[in-house]
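Only one protein chain is missing from this complex, and each of the others stays in its spot.
What follows is chain A.
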Amino acid sequence: MSIDIDTARRVAHLARIAVQEDDLPALAQELSGILTFMEQLNEVDVTGIEPMTGVTPMRLKRRADVVTDGEMQDRILANAPDAREGFFAVPKVVE
């Protein structure tokens, strides 16, 4: 399976990473190289094998469905590149 320039452009957009048009051929080639390496997995017989979800056979812990924290707006916004009036600010999303 090799990745062409259109696929590279699509993957970059799905990953929300801007890639210059000139850089797409090299990116496509690199990604293809890595995928070729992964093709080895096709040699393995995986009939009847369940995909692994976790390494330890252990039931995830549950806790009571109660509020355990909150009231920390200032701390949550402290690292924001742009915070205004108690909110994260972003470019206009809705016209």
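Here is the rule we go by: contacts are C-beta pairs under 8 Å (C-beta built on N, C-alpha and C of every residue); 3 or more make two chains touch, one makes a residue touch a chain; residues count from 1.
Quick note on the criterion: contacts and distances are computed from a predicted model.
Visitor: Between "Glutamyl-tRNA(Gln) amidotransferase subunit A", "Ring-1,2-phenylacetyl-CoA epoxidase subunit PaaC", "Glycerol operon regulatory protein" or "Fe-only nitrogenase FeFe protein subunit AnfK", which matches the UniProt record of the unshown chain?
Guide: Matching "Glutamyl-tRNA(Gln) amidotransferase subunit A", "Ring-1,2-phenylacetyl-CoA epoxidase subunit PaaC", "Glycerol operon regulatory protein" or "Fe-only nitrogenase FeFe protein subunit AnfK" to the record, the invisible chain is "Glutamyl-tRNA(Gln) amidotransferase subunit A".
Visitor: What does the interface between chain A and the hidden chain look like in terms of residue numbers?
Guide: 3, 7-8, 11-19, 27, 30-31, 33-35, 37-44, 46, 49-56, 58, 60-61, 63, 72, 75-76, 78-82, 88, 90-93
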